[in-house]
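Yeah, one chain of the complex is gone here, protein chain that is, but the others are all in their spots.
Letters are used for the chains, namely A and B, taken in the order the chains are written, and counting of residues starts over at 1 for each.
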Amino acid sequence: MIVADKKPIEEIIEEVKDKHTIFIVGCNECVTVCEAGGKKEVGILASALRIYFLKEGKEVKIDEMTLQRQCDHEYLEEIRNVIDKYDAVVSLACGVGVQFMAEKYHSIPVYPGVNTCFMGVTEKRGLWAERCQGCGQCILAHTGGICPISRCAKRILNGPCGGSSNGHCEIRKELDCGWQLIIDRLKALGRLDEYEKIYPIKNWSFERSGGPRQVVRKDVQE
Amino acid sequence: MRLKYPANIKIVRVPCTGKVDILHILRSFEKGADGVYVVGCLEGDCHHHSGNLRARKRVEQSQKILEAIGIGGNRVQMYNLSSSEGARFARIAGEMVDKIIKLGPNPIKKAKQATGASGC
Partner (left out) sequence: MKVKTPSKLEKILASGCLAVTSECGPPRGSDPEMITRKANLIKSHVDAINITDNQTSVTRLCSLAACIHLKLMGLEPVLQMVTRDRNRIALQSDILGAASFDIHNILCLSGDHQSFGDCPQGQNVYDIDSMQLIQTVRYMRDEGKFLGGDNLHRSPQMFVGAAANPFADPFEIRVPRLAKKVAAGAEFIQTQCIYNLDKFELWMKMACDRGLHEKVHILAGLTPLKSAGMARYMKNRVPGMDVPDEVVKRIAGTPKEKQPEEGIKICIESIERLKKVEGVHGFHIMAIEWEEMVPEIVEKGGLYPRPKVE
């Protein structure tokens, strides 16, 4: 899933403090799972903003809604008839949802309510961790199913670097060394001999470096 | 035991403090409460394993939000006591009321008075 974290409420207040009608829109997918932008968080933010505006003596109308997704036209269409009533939208979707909303309804300012962080997993409740950086050319087949790009602080393809100690990364003790994990895994699979293959220089043009990316699938296009 | 405790406290019964949500606490302030305190069982004594520990975390989270929006985090408090501690319950109620009186009314009420809006 796409993992996001809540934005400090002060930051959101700063963006919307002069508005009169605010629409807070959550997303039922990834940000719900990582407890940053689902129905619950929409409710909390809306309540906190209401208290804030009451305290400031301002009458501000704050409405809440949580869509199934904000990254698809069909779900964003659900607010077409109401969105014009508001002079600001705070979207608690990931950066993708915020942008798609802004693209679709370009006369209404859309503000992000979360910081979008990475693609990752729920290691346990309250601990989400990165697993993929979307490099566009998956190499997991060669690294025992553990990604050196997302799990090594230096993204090195021929690791580990000299900073690996006791299975931990040099930059933070609580972080596993991705290459230690790869080696452990290759060993468990009986494939440690593969460690000595030099991984060639990577083509990063399928990654961010290649500019904004698209996947074009003629076979499923209408 | 006919113990007295301040009459300006409204008790909201919940099956377990684990049921108390941040949203409940915030809504109380939205509706004009001056303070909220959550009284759970002693830590380690929760019938539902960890309801009171969850409540504590939610209280702490509410404190942070209320602090950030200028209401004051210290208007929310978590207490733990057993069902046999009636006297302590009354004492805590007094303590909390004294604290809130010192802090003054919920700032949203002051704002309402200033703007002449109707009460909640």
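FYI, a residue touches a chain if its C-beta (ideal position, glycine included) is under 8 Å from a C-beta of that chain, and two chains touch if they have at least 3 such contacts.
Computed from a prediction, not measured in an experiment: that's the story for all the values here.
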*Visible contact partners (per top-of-document touch definition) of the missing chain*: A
_Residue among A:V25, A:C94 or A:C177 that touches the chain left out of view_ = A:C177
_Hidden-chain contact residue, picked from the options A:E174, A:E196 or A:D219_ = A:E196
*For the chain that got dropped from the picture, name the residues of chain A it touches.*
153-167, 170-171, 177, 180, 183, 192, 195-196, 198-202, 204
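Note that only the chains that are shown with their structure count from here on.
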*Mean-CA-position distance for chain B and chain A (Å)*: 35
*If you look only at chain B, which of its residues touch chain A in the complex?*
22-23, 26-27, 29-30, 65-66, 68-71, 107-108, 111-112, 114-115, 117
*Report the residues of chain A in contact with chain B in the complex, numbered from low to high.*
8-10, 13, 40, 43-44, 47-52, 54-57, 59
